[in-house]
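The complex appears here without one of its protein chains, the remainder shown in place.
For subunit A:
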Amino acid sequence: MSSKESCRNELRTAIRQLSDRCLYSASKWAAEQLVGIEQDPAKFTPSNTRFQRGSSSIRRRFRTNEITSTPPTGVAYVSTPVMEEDEVIHGDFYLLAKSYFDCREYRRAAHVLRDQTGKKSVFLRCYALYLAGEKRKEEEMIELEGPLGKSDTVNRELVSLERELSTLCKNNMIDPFGLYLYGLVLKEKGNENLARKVLVESVNSYPWNWSAWSELQSLCTTVDLLNSLNLSNHWMKEFFLASVYQELRMHNESLVKYENLQGNFTFSNYIQAQIAKARYSLREFEQVEVIFEDLLRNDPYRVEDMDTYSNVLYTKECFSALSYLAHRVIMTDKYRPESCCIIGNYYSLKGQHEKSVMYFRRALKLNKNYLSAWTLMGHEYVEMKNTPAAVDAYRRAVDINPRDYRAWYGLGQAYEMMGMPHYALHYFRKSVFFQPIDSRLWIAMAQCYESEQLHMLEEAIKCYKRAANCNDTEAIALHRLAKLHRELGHPEEAAFYYKKDLERMEAEEREGPNIVEALMFLATHYKAQKRFEEAEVYCTRLLDYTGPERETAKNLLRGMRIAQSSFPSMDVEHFHP
């Protein structure tokens, strides 16, 4: 990887160029990464470094391998020459236009630049027109408010923009920024293949524009598509790959990439949040919580990605922390889908499902393709026993992103609630297909098979086995497996699973009726098998518990002693087979 210093220099130039072209979110992103690079302590005052130190605590706690600081060998990074600024003539008009743009008067900005031919001016004019169209589109969407899910409003500038940009592109009079805009327009118009091509060209010649990368990412919906891209090696590509992997649910690959990147960009909040999201998908909630806490300490007014944090808090049932988070985001920015989602989560945790639905709806008003809000709203409807509405909400989520296993799972649950287990199976199958490592999905499917209507126990056993193999935290699977095998008359398997379950419960220091049940079965089983020593161990353990089982255990023990003493030959036989 190129040295930190060169990264810094590239980013500094890029930030200037990006914000000069009013590509604010890209420049914001670049600036975040710039500050994320570990500073040379020699050059900076202690106050500067103190600002950065805060975040290292979690790295110390969770960085298991320190290989990240060394760049991967064998990868030669292309250094892309920094662009040179072209025009100086008509600079005054540009300044005016940019001021208008900054005041969000897009059409005025475009009008000022109407006769300018420099690449920079052309880009800004087109970009301003595009944004004006977008703004109008958003407004119209609210004004014309059809039923949700329907939007026949389009950006009215797209056609003319496409025509102009394609001519420029043909005549080779376009810079990487123009290409980015062209790609954006093409994507909106549904011409995805060409859009991909154009965007790849843009990022290859100017890699620091994160917006272009994100557009490209949204167009890479499969691994094959990703592999077909012809991207030159630049350190920005690593960011891109990490993000694409995450989107394609290749969480481990994504984590590796991010941890590698952390070597250079040690203090990047962005990377930290992405790592948290990846770990969230891998269901490592404890770590995620720590990361987010740390993130909020450094960046207290952050709203991005905080919905993931709220999901973690929800799962861990941290009422006060969730309410605190909700309060904080609402003070920061009330009208963000993330904020609404966090509040919805809070009300859901409190059991106030109507209010929760209201906030999810608000989130959807702000962004109707906000996937997790549809899914979460579905959950709320399930809680409210309004299954048809829940089904509808989940289905919308699934139609937005067919890989959303939570919504598939929700659909299955809803149908199971309505007493249609066979119909529900279809949805459970879909959900485990997309997320085969989640034990809860397998357990839900197994329970479906187990239901009295279907009573397909063999299939249920298969599902429970899968669940037991993928780290079943609630330890349902083992117990159910043991029980099912016992019911089906497979004592050997039953004993095996009871034993495993017992070991597990011991390891986690759990108490409860399951232990007694397991001990009871094992004792009788081994007695029937004439393996008295083992049976005796379990019986004596049973004596620690109160209740009828204790008496049974005593009886068993007594029986075994009599058997052993009266038939010593049996004993011999047992030990000398």
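Going forward, a contact is a pair of C-beta atoms (placed from the backbone, for glycine too) under 8 Å apart; a residue touches a chain by one contact, two chains touch by 3 or more; residues count from 1.
FYI, contacts and distances are computed from a predicted model.
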Protein name as given in UniProt for the chain not displayed, "Aspartate aminotransferase", "Dynein axonemal intermediate chain 3", "Pyruvate dehydrogenase E1 component subunit beta" or "Anaphase-promoting complex subunit 5": "Anaphase-promoting complex subunit 5"
Touching the absent chain when the full complex is considered, from A:F93, A:F285, A:Y324 or A:Y423: A:Y423
Which of A:H111, A:R156 or A:K462 contacts the chain that the document leaves out: A:R156
Touch with the omitted chain, as defined above, among A:R279, A:H379 or A:R396: A:R396
Contact partner of the left-out chain, one of A:A276, A:M377 or A:V432: A:M377
Residue numbers in subunit A that touch the chain omitted from display: 139-140, 143-144, 146-150, 152, 154, 156, 158-160, 190, 361, 364, 377, 381, 386-389, 391-396, 399, 411, 415, 418-423, 426-427, 453-454
